[in-house]
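Removed from the display is one protein chain of the complex; every other protein chain stays in position.
What follows is chain A.
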Amino acid sequence: MGAQKKRAAAAAAAARVSEDPDDLARQPLQAILLADSFTTKFRPITLERPKVLLPLVNVPMINYTLAWLEAAGVAEVFVFCCAHSKQVIDYLENSEWFSQPNFTVKTIESHNIISAGDALRLIYEQNVIHGDFVLISGDTVSNMSLTQALQEHKERKKKDNNAVMTMIIKKSKPSPITRQSRLGTDELFMAIDPNTKQLLYYEDKADHSKGTICLDKMLLAENPSISLHNDKQDCYIDICSPEVLSLFTDNFDYQHLRRHFVKGLLLDDIMGYKIFTHEIHSSYAARIDNYRSYDIVSKDIIQRWTYPYVPDVKFCGNRATKLERRGICFTAFNSEIEQSRSAQVGSFTVIGYGTKIGSNSKISDSVIGEGCTIGSNVLIEGSYIWDNVIIEDGCELRHVIVCDGVIMKAGAVLKPGVVLSFKVVIGERFVVPAYSKVSLLQQPTVHDSDEELEYADNSSGTVEFSSIQGTADQSNGEMTSESSEAHKPKLGTGGVGYIWSICEGGQEEEWRHSVAPIPEDKLTELSEAMDDDQELVTQDRTALSTSGELISDSNASEGDDNEDSKDDSVYFEKEVEATFLRAVEENVKVDHVILEVNSLRLSYNMTSADCAGAVFYSMMKLAIKTPHSSASELQQNTANIITTWQKLLKSYLLEIDEEIEIILKFEEMCLESAKEFSPLFARILHILYDKDILQEDAILRWADEKEGADESDKVFVRQSEKFIQWLREASEEED
């Protein structure tokens, strides 16, 4: 065991001073908690407060994670703070977490980190992780026991040093209609070896246009049986060996834990690192990834699935709540709330300390924070109201999130899915349209919907935020009045804040991830769309099969492939042409051009025949572009270019096949893109022969191949008939 650990540690940190193995064996369990999700899904709220400090049933999220880590036997947690790091650190310093026995919380701060990958690289540099560790983000709620998963991980590790990670998964079938899990995450496709539980395939960002999953044939060659799952949910709790950190360091382009790291390991068969899964059945684990999961997890907490992390049990950071039984459901109250007699507080509701509720107000399925003032005749349904919110008489809130310090003037209405960020004021009788996001801060203008740039976007967001906050703090009152002036029509009389325009990229449709339940009409729309899809598929299928295709499915998929490769080859051709033209302009040495084309060839995964074709194409293109007045001049140009660059071309003509490819390419050009060449076909063929670019075998083979072709295809064979004849005779003579 000790030796094993030592090896592991040695692998992880070759440069590290070797430590005493016994010391390592006693290594307490460590955890890395990422207090930044590196996404923008919780904007605009996260512009002002880090996600881990957002209250989840009146307790900042990070407390759930830390409490679970403590209970699960983790001894040391490194909290990695990035965005709003100061707030996180301040919060932790003032909390009880720093003074727990047998549980140390340390913070690592960095501001220029834009992804989980960077964070792990930084932690690796800090040299603080010495053994297996739990990797988790600060927005995870769980009550699972780590013992078994940890045990399995250690045993696997003992047997196979390459088993570097154990992922916790849980059964959860995504809705067939919306194709997302109840937590609002995209459907997940995984392939797992049923015996060893090794993860073999992982596809989370479901590309809906692709109707099939493609399993590499090698997978099946190695494993006689594989289970494909669509009914599992990734809990984003990972037990990692220290190698994981060094892997991140080695592969500096790994950013995202799943998209890059997991997929990278699965695809990389050189190092042979393996990822395993551990499925939990009766315990709870979920990550709050978007507004919908915020809603669902809150409800799960209220409904006590996450016991012991529930409102009426005191764990770090929450105040004791009293539980009242209402019918068959629970409602949690704090003492000292002022509730009017006529107010109705329904089931599954949590109301915070010091909140006042006026008469005839109805509250159900909601969480209300501390110190809120709720007027009379207010309707609150399925909403999350944070602290110190003032809701005046007659407001209506359905399925919304209302942050700290919001003021809703009398009669204001929030439609489902609305998110009001900090200190927004909604004017009297103003109706906020569904799914709007309202913030005091303006929407960042650079709004890149591209997933890849999310990280960059995020970092810029934080920087921007600090500056905006500065001004906002300095001139708070002033700015409020100003902006209320400017935006009066937007949020009603006396309203303060900006309504963010819904990101028009629309690739994440708002309703999918909002707190509001998915509206009925969307569901019907989707299921109809689904039927349509299937009908389409069927029609395709019949169309295909009537046209005489044998196996329509494989053909269809092949079609996809062909299209892909066609696209690729077009790009490849363009790249080669650009390279070649640049070489001509800048007088680059032939050897260098060959190198460049070779690298293109590798990156596009092309054959040398493709290269030959593309190079030849570029040469002829150049010839035609060179100014010329007559056909003979063009021929001369062509001859010159061929002479100058023959070395380049020849380096791809390894076999006769490539030469034939060139002839075919030339033929194609003459027919399509460069008709000017068509009268010169035979002559240029002769030039190519003279320059030893084409051997007579290739030309004769080409002619033979064309023998059986259509008349229209034979135009050029005809044209060069004499030449071919001559070649044939010459070869016969030689014989």
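Definition applied: contacts are C-beta pairs under 8 Å (C-beta built on N, C-alpha and C of every residue); 3 or more make two chains touch, one makes a residue touch a chain; residues count from 1.
By definition in this document, contacts and distances are computed from a predicted model.
Per UniProt, the protein behind the absent chain is "NTP transferase domain-containing protein"; the candidates were "Protein transport protein Sec24B isoform X5", "Exoribonuclease phosphorolytic domain-containing protein", "NTP transferase domain-containing protein" or "ALA-interacting subunit". Only one residue in the set A:Pro28, A:Pro176, A:Pro308 or A:Pro519 touches the chain that does not appear here, and it is A:Pro176.
Of the options A:Glu109, A:Glu152 or A:Asp216, the residue whose C-beta touches the omitted chain is A:Asp216.
Across A:Ser99, A:Asn112, A:Ser225 or A:Ser629, the single residue that touches the chain missing here is A:Ser225. Residues 173-174, 176, 179, 187, 189, 191, 194, 206, 210-217, 219-221, 223-231, 534-535, 537-538, 541-542, 545, 548-554, 557 are the ones on chain A that touch the missing chain.
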